[in-house]
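Handing you a structure now.
Of the protein chains in this complex, one is absent; all others appear in place.
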Amino acid sequence: MVTVKRLVLDVLKPHQPGALYFCQHIARLGDDYQVCLSVEEVDENTQTLQLEIRGASIVLESIEKAIAEMGASLHSIDLVEVHNEADKP
Amino acid sequence: MVTVKRLVLDVLKPHQPGALYFCQHIARLGDDYQVCLSVEEVDENTQTLQLEIRGASIVLESIEKAIAEMGASLHSIDLVEVHNEADKP
Amino acid sequence: MVTVKRLVLDVLKPHQPGALYFCQHIARLGDDYQVCLSVEEVDENTQTLQLEIRGASIVLESIEKAIAEMGASLHSIDLVEVHNEADKP
Amino acid sequence: MVTVKRLVLDVLKPHQPGALYFCQHIARLGDDYQVCLSVEEVDENTQTLQLEIRGASIVLESIEKAIAEMGASLHSIDLVEVHNEADKP
Amino acid sequence: MVTVKRLVLDVLKPHQPGALYFCQHIARLGDDYQVCLSVEEVDENTQTLQLEIRGASIVLESIEKAIAEMGASLHSIDLVEVHNEADKP
Amino acid sequence: MVTVKRLVLDVLKPHQPGALYFCQHIARLGDDYQVCLSVEEVDENTQTLQLEIRGASIVLESIEKAIAEMGASLHSIDLVEVHNEADKP
Partner (left out) sequence: MVTVKRLVLDVLKPHQPGALYFCQHIARLGDDYQVCLSVEEVDENTQTLQLEIRGASIVLESIEKAIAEMGASLHSIDLVEVHNEADKP
């Protein structure tokens, strides 16, 4: 089974919701997600974030949806790491 | 449960209270907090600090409040790391 | 037996299919592949990717074929690591 | 209990007492102190030092006093690391 | 006994044979060879490679011969590591 | 007890005695000394050395004396590391 282990996303978000809320909201999407958000650039109305998500089986679709629901936009996917692992019986 | 494991904050503070008191005061807010304060820039009346806080479950609100009470201001949140962990029964 | 353990490929792909699909598709080609895709450059119609593939015995031919089938082109092979190992009886 | 684990101090001292004596004198202030002194700059009458002190529970006041008694001045505190640890019963 | 454990070679090769074949062919020369080929520069008709070979007892002569047979030339030896080890009885 | 664990010294020495003799002579001063000498600069009549000495309890005085006896001069002490350790009964 091919699963996504790590994503690095480049995200543009308005100042609200704040970085902490944003990060916690993404982490809630997977029950073992570890999310690290770093603010790369701050403009008058927006912030450019790098969002790194690690987990045993990350689902990009729900993350994209959550980003959009918070008024932010996924600028680009900078890194994807996937593993093909034997299925456990 | 989603908990905050690490915060890196950019803080502007007056010279008083000093860096040591400032740092100890933040550490007192959580019973396992590890706080590392580094002075990035010194001006006539202010200091720019980077404040890194690690803990099992960091609460940003109380840190923000403490920063304000000491006459400093939280300039920006530079990094947030959160983990989603299974709740222990 | 000489087996390929690591490949680093420089790939030019159109925006579609997206990086995640691209990466998962490559990973499916070998049952222990670990694939890390990073986006190096984004132009109007194309993306330049670095694709790193690790596995116990990587087959370049099937990867080349999959890259072409997704409308992308293998620009160059930047790194190849091969090991000569005793055959297990 | 909140204790100081690491301090990095920027110190200006006259050439006498020498770096070794200076360093030993600071180390004597705490029975597990590890002190690393590096000379950053040498001028005609003074030396600029970086002084890093590690210990289980560092007391800044006595260090400041010792620095002053040796004719040097604490220019700035560059880094403070404090931990909040459970008190042992 | 003095044995060669690591070689780093600077090689100029035509585009054909490709990097993968080139690398596999070198690895076949010693039954524990690990070969890492990285492409340093690409010109119209040639590629400059760095070839790193590790093994318990590398034989340069056969590597030189194989390089020449594939139409490439050994530009220089950049690194040699040899160990003198007690002979096993 | 406060003991010196590491010293980094900046030394100016004439070409004779050579680096190896110089280094061995310093190492003889303490029965667990590890001395690493690197030549930083070579002029017509002199060499500038960095001398790093590690040991359980380094004595600077004897090192200074040995440096002078070999016709060299201790230019500066660049780093001192001292530990305060409980005395063994």
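Per-chain residue numbering starts at 1, and chain names A, B, C, D, E and F are given in the order in which the chains are listed.
Following the convention adopted for this analysis, a residue touches a chain if its C-beta (ideal position, glycine included) is under 8 Å from a C-beta of that chain, and two chains touch if they have at least 3 such contacts.
Just so it is clear, the structure is predicted and the values come from calculations on it, not from any experiment.
Shown as candidates are E:Q16, E:N45 or E:S76; the residue that touches the absent chain is E:S76. Not every partner is drawn; the one left out touches chain E at residues 2, 4, 6-8, 60, 76-86.
By the touch criterion stated above, the residues of chain F touching the omitted chain are 18-20, 23-24, 27-28, 30-39, 42.
Basically, only the chains that are shown with their structure count from here on.
Computed from the mean C-alpha positions, the centre of chain C lies at a distance of 53 Å from the centre of chain D.
Averaged C-alpha coordinates put the centre of chain A at 24 Å from the centre of chain B.
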